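Showing subunit A:
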Amino acid sequence: MIGIQTIIGMAFISIGLLFQFLGALGLVRLPDVYNRLQAATKSITMGAISIAIGVGVIDLSLLPKALLVVIFLMLTNPLSSHAIARAAYNSGVPLWKGSVVDRYGPALKKLQKRRGRS
Partner candidate 1 sequence: MMERYDIHRSIPAILLALLVAATIFYAFVEVGFGEAKVDEEGSVSNRFISNSTQETGSSNFVTAVVVNYRGFDTLGEVTVLFLASAGMGAIVSALPAGDKRKRPIPPSLILTAGTRLVLPLIILFGSYVFVHGHLSPGGGFQGGVIIASGLLLYLVIFPEWKAPHKALALSESLAGLSFAGIGIIGLAVGGIFLDNVISGLGEAGMLVSAGLIPLIYIAIGIKVGAEMTGLVARMKGGDA
Partner candidate 2 sequence: MEVTELVVYGSILLLAAVGIWGILSRRNLIKLILSLTILQTAVNLLLVSVGYISGRSAPIVNGDTGLDGSPIGEIVDPLPQALVLTAIVIGLATTAIALIVAVGYYRSTGTLELKSWSYGPSNEKEVKK
């Protein structure tokens, strides 16, 4: 007989798999680096973290380790995606034609002007 614990864990894992699939789809379908990066980041935040929580719920002895993994992913994933996006922008990867707003470019220009003056 399948217990309620297993059902909850499997639900978490299914949500995670769905988000991983959507992230992979986004990597293929989206037009430029920044959009693709957003899809990949979502697939880690929702996908990997929810799979880790699901595994922890199914086997309760793994829950502390799973929570540690979750905390570490939440610390490192925004950092790495931020670094990749910044590096892409600074090495001159263009935005997609249909992009609406670019806040980083003007801010970067202002920063460089200020540094050039001082």
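Candidate entries met the following condition: all candidates are chains of the complex that A comes from, given by their letters.
Please note the rule applied: contacts are C-beta pairs under 8 Å (C-beta built on N, C-alpha and C of every residue); 3 or more make two chains touch, one makes a residue touch a chain; residues count from 1.
Computed from a prediction, not measured in an experiment: that's the story for all the values here.
Enquirer: Determine, using the touch definition above, which of 1 or 2 touches subunit A in the complex.
Expert: Of all the numbered candidates, the touching one is 1.
Enquirer: Would you mind writing out the residues of subunit A in touch with candidate 1 in their complex?
Expert: Contacts found on subunit A: 72, 75-76, 78-79, 82-83, 86, 90.
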